[in-house]
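Worksheet for the structure shown next.
Only a part of the assembly is drawn; its chains keep their places, and the rest are absent.
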Amino acid sequence: MPFTKTQKDVDDWVQQFKISYWKSHAILARLTEETGELAREINHRFGPKQKKSTEDVKDIEDEIGDIIFTLCCLANSLNINLDTGFSRVMDKCYGRDNNRYEKNETVN
Amino acid sequence: MPFTKTQKDVDDWVQQFKISYWKSHAILARLTEETGELAREINHRFGPKQKKSTEDVKDIEDEIGDIIFTLCCLANSLNINLDTGFSRVMDKCYGRDNNRYEKNETVN
C-alpha cells in the first residue's frame, strides 16, 4: 500500500500543530499555487525562454513533491485513501482506456 | 520506496503503446485539466451550490488519483524519482517549516 505510508508521513507532521488541516477550498488554492510553480519550471526548461538546462530537472522533482504533499493534505482532511483512488485509476487504464492508443507489437 | 511501485505501474501501462510519453507541456496541460476537474468536485461538495453530500468524496478520490497518474507520467518521462522528491519535501517540513504554526502541547 504505497500511499498509506506517504499519507501517514504527512499526517505525523501536521498533527504536531494546533491548526490541523485547512478547509478543502484553501487546500485547493494551495494546489493551484503549487501547480503554477511547476508550470513555471516547465517553461524555464522546455519553453521559449529556456533559463535552465533540460537535463536539470531537480526543481521539477521538488515541485511535483510539493503537489503530492498538498494532495495528501486534501486526502487526509477528507479521510480519503489514495491507494484506493490510484488503484481505481489503474483499473480504468486497463479497462476503458486499454485500447486508447496503437499498441506495440509483442512477440509470443 | 512507495513511489517506485506507483511509477512502475504507470510505466507498465504506457509501455504497451507506440506513442510513449507526451512532451512535458502536453502533460502539464493534462495536469491543469485534471486539477480543474478536482476543483469542480470541491465546489460541488463544499461550494455555494452543493450538488453532492460532503460525506460523498468518492469522486474527489478519483480526481486525486487522476492527478497522481498524470504526475507519474511527467516524472517517468523526465526520469524523475518521486521518492527522492517527496523525501526532500518532508525534510523541508521538519527543517524550515517545523515552527510554521503553533504547536500542540506535549506531555513528557
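Read from first to last, the chains carry the letters A and B; within each, the first residue is number 1.
What we mean here is this: contacts are C-beta pairs under 8 Å (C-beta built on N, C-alpha and C of every residue); 3 or more make two chains touch, one makes a residue touch a chain.
From a predicted model like this one, the values you see are computed outputs, not experimental measurements.
Total subunits of the complete complex, with 2 given?
Assembly-level count of identical protein chains is 4.
Convention: only the chains that are shown with their structure count from here on.
Using mean CA coordinates as chain centres, what's the subunit A-subunit B distance in Å?
A distance of 2 Å separates the two centres.
Could you pull out which subunit B residues touch subunit A in their complex?
So the residues of subunit B in touch with subunit A come to 2-3, 5-6, 9, 13, 15-19, 23-25, 28, 31-32, 35, 38-39, 42, 45-47, 57, 60-62, 64-69, 71, 74-75, 78-82, 84-86, 88-90, 93-94, 98, 100-104.
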